[in-house]
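Yeah, one chain of the complex is gone here, protein chain that is, but the others are all in their spots.
Take a look at chain A:
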Amino acid sequence: MDFSVVIEYFPRLLSGAWVTLQLVLLSVVLGGIFALPIALARISPVAWVRAIPFGYIFFFRGTPLLVQIFLVYYGASQFEAVKNSIFWPILKEPFWCAIIAFTLNTSAYTAEIFRGAIQAIPKGEVEACKVLGMTKVQMYRRILLPRAFGIVLPSYGNEIILMLKGSALASTITILDLTGMARTIIARTYTPIEIFLAAGAIYLLISMLVIFLFRQIELRQNRYLGTQSIQLEDKS
């Protein structure tokens, strides 16, 4: 074991970590934005409106992220029509291909998380909204979505951490994210254990940051529940 290589190449690992952060942040934000309408359509009372997001979620949850990345990056570029389209300047860039694949993937998962949260709201609260004469929009805006946001936080934080780890697959399409950078360094130094340990430590640090951040938002969002937000109610 020779950890001097870690010190020597640490700045390059950090620049890789920065790319990883950009990938995760952008795709999680975009994925979150897309997830909301998908989740709402998913719980629509109309059968065909429900069917579309169902198919979408079924596909993106049921296939490996690596396959989705390859389909976007290598698959789309096989077609002349794509290469001649206005989208080519974006699809030409590996970074944006990764963002597209990650966003589609995470929005499918996140939509399911949102749906679960909305449906987890006690029926009585929905009925109370109706009794007060709220319109559907008012009900969602004032009660259901803020409530769902509180419920969703723990599992949503989980999804972001999964995305962070999934982002390592970006290295397969020439992106020099943390993993890509580590592999490029190893190609030169042949010290896989040392460099991968260092990269792993950086991933761990980023997840710790995400966990901490979500804990803070969770405590704030659910503060009306007091300390009981984490404890079971005492029935006795």
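Just so it is clear, a residue touches a chain if its C-beta (ideal position, glycine included) is under 8 Å from a C-beta of that chain, and two chains touch if they have at least 3 such contacts; residues count from 1.
Criterion: contacts and distances are computed from a predicted model.
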Among "Polynucleotide kinase-phosphatase", "Nitrous-oxide reductase", "Transporter substrate-binding domain-containing protein" or "Inner membrane protein YebS", the UniProt name of the subunit that does not appear here: "Transporter substrate-binding domain-containing protein"
Only one of A:F3, A:W18, A:Y74 or A:F87 touches the unshown chain, namely A:Y74
Hey, which of A:Q22, A:Q119, A:S155 or A:T172 is the one touching the hidden chain? A:T172
Missing-chain contact among A:Q22, A:Q119 or A:T184 belongs to A:T184
List every residue of chain A that touches the chain not included in the displayed model. 74, 77-78, 83, 92, 94, 172, 174, 176, 180, 183-184, 186-190, 192
